[in-house]
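Data block below; observations after.
With one protein chain held back, the other chains of the complex are shown just where they sit.
Moving on to subunit A:
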Amino acid sequence: MASSSRAQVISLYRTMLKESQKFSSYNYRTYALRRVRDAFRANGKVEDPVTVERLMEEGRRTLGVIQRQVRHTTDTQHTETRQRQTHTLSFCVVLGFCFCQTNKNVLKSLSFCNFSG
């Protein structure tokens, strides 16, 4: 199994910081950002590929925790605004779907994609 490249490590770091930014609680957000940054800095000099892989695994697990907890610890006042945003989003999706359906035959003939049923 090939060990993670520098690019993958940096990509994980960036994703973790991006997700940590989404915490609505000031204390959780600042802690997550600080801890992720300090952990990556502290482990920056690690060379052994097995250790690197283990740390990357831990990082991915923590990323999952952050993503789940961002959802769960959202304040109720914020969920109101988020609901409005999702309504807008789902409206767009429905529109887009309708558009796709009407053009299904056109797309089929161009054989760009397969619609089953």
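Methods note: contacts are C-beta pairs under 8 Å (C-beta built on N, C-alpha and C of every residue); 3 or more make two chains touch, one makes a residue touch a chain; residues count from 1.
Operating definition for what follows: contacts and distances are computed from a predicted model.
From the set "Cysteine desulfurase", "thioredoxin-disulfide reductase (NADPH)", "Proteasome subunit beta" or "NADH-ubiquinone oxidoreductase chain 5", the protein name that UniProt assigns to the chain left out of the figure is "Cysteine desulfurase". In the full complex, the hidden chain is touched by subunit A at residues 21, 23-24, 26-28, 30-32, 34-35, 38, 62, 65-66, 68-69, 72-73, 75, 77, 81, 84-85, 88.
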